[in-house]
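Presenting subunit A:
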Amino acid sequence: MAFLELDRVAKQFGAQTVVDDFSLSVGKGEFISFLGPSGCGKTTTLQMIAGFLDPTRGAIRLEGKDLIAIHPAKRGLGIVFQSYALFPHMTASENVAFGLEMRNVPRAERRERVRAALAMVGLAGYEDRHPRRMSGGQQQRVALARALVIKPSVLLLDEPLSNLDAKLREEMQIELRQIQRTIGTTTILVTHDQNEAMSLSDRIVVMSHGKIEQIGTPQQTYERPASAFVSQFLGKTNDFAGTIDRAATPSQLVAGSWSAPAPAGLNGAVTISIRPERIGFGDAGLSAKIVTRIFQGNHWLFQCESECGPAIVIRQNDGAAQPVEGEAVRLTWRPDDMSVRARAGA
Partner candidate 1 sequence: QQKTLYVAGYGGSFEKTIRDEVIPAFEKENGVKVEYVAGNSTDTLAKLQAQKGNQQIDVAIVDDGPMYQAIQLGFCGKLDGLPAADLYDTARFKDDRAVAIGIVATGLMYNTKVFKEKGWAPPTSWNDLKDTKYAKQLVIPPINNTYGLEALVMLSKMNGGGESNVDSGFKIFKEEINPNVLAYEPSPGKMTELFQSGQAVIAVWGTGRVQSFANTGFPVDFVYPKEGAATLLTTACPINKPNASPLASSFVKMLLDPKIQLVMLKDYGYGPVLKSLKVPPELGKMAPIGERAAKLYNPDWTTINEKREEWTKRWNREVER
Partner candidate 2 sequence: MSAVAEERGARAPWALTAPALMLFVGVLLIPLAMTVMLSFHDWGQYKGIEPVFILKNWREIATDPYYAEMFWRTFRIAILTTLLAALLGAPEAYILNRMSGRWKSFFLLVILGPLLISVVARTLGWALLFGGNNGLVNKLLMSLGVIRFPIPFMFTETGMVVALAHVMMPFMVLSVWAALQRLDPQIENAAMSLGAGPVTIIRRIIMPQIMPGVLSGAIIVFSLSASAFATPAIIGGRRLKVAATLAYDEFLNTLNWPLGAAVATLLLVALVLIVVGSNALIERRYAEVFR
């Protein structure tokens, strides 16, 4: 049986429907991420689970019990708010200790756990500082420590790492994953960072305009997106206009100078979708010219102008010589890596 269950939940603000028909079953110990464009209703959904907003329709159940009837203070959830919501009048350690006090943890143990939690988020030495005297990232980490220290059975994280640098972020991700594994915390993470979502989650919920677009493992959503929206939203995608030529034998799929044996079932004008990291530079294939070449650390991003319109290519920064801006190249890919669909309006 599902541990946490959202059953056709909807939320309206005035006349505006912000979340609609949202159904999701979360298993015990599962790590779920909500991904979606800004304003699509992620925070709203989280706040409903937390009990700060009442759903307009639908039910939320935890272990089969109706959660809506339970007062937020009794739900025992750990929450990190998008705006941190630190207690401005308390020091960092008082903020973190608050949840433990509520649980009547003895003073000595409390002190030790608070110290450990702050050390874990890299804030040893900041115990007595007030939030207003801390940097943005430091505040965010206090908020994280405050939620983690109570070892909740359900963690709701609303962009908990958005103000941290990559290094710290990764450390925190590892911490989160570890906590979730050892204590078996069921976690729901709202994030705008796809890498984060993909590397942490068991399943990803992709949302758009308050509706669920797809629920699936990271690889499913990335590699078998249920809709054009999901494909566009997760990572980058090139869409090339192509045609299937059934007159040729064997019948051919052609896009500019690139061609391959045609897949079955389609005919005429088609759209070829291909991820930029699946495209290589070769001797034959779509001719293109590099417009900009952007260095991105462990990879390069090329914006090209091809026969079939703009194209994006990603190449690992593996030390090999890379084409320069203005250079003429040929783009090539394996037929397995693309997906082909009939071109609308063609």
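What we mean here is this: contacts are C-beta pairs under 8 Å (C-beta built on N, C-alpha and C of every residue); 3 or more make two chains touch, one makes a residue touch a chain; residues count from 1.
A word on the picks: all candidates are chains of the complex that A comes from, given by their letters.
Computed from a prediction, not measured in an experiment: that's the story for all the values here.
Chemist: Quick one: in this complex, who touches subunit A among 1 or 2?
Modeler: That would be candidate 2, which touches subunit A.
Chemist: Which positions of subunit A touch candidate 2 when the two form their complex?
Modeler: It comes out as residues 47, 50-52, 71-79, 81, 83, 85-90, 98-99, 102-103, 130, 132, 146-147, 150.
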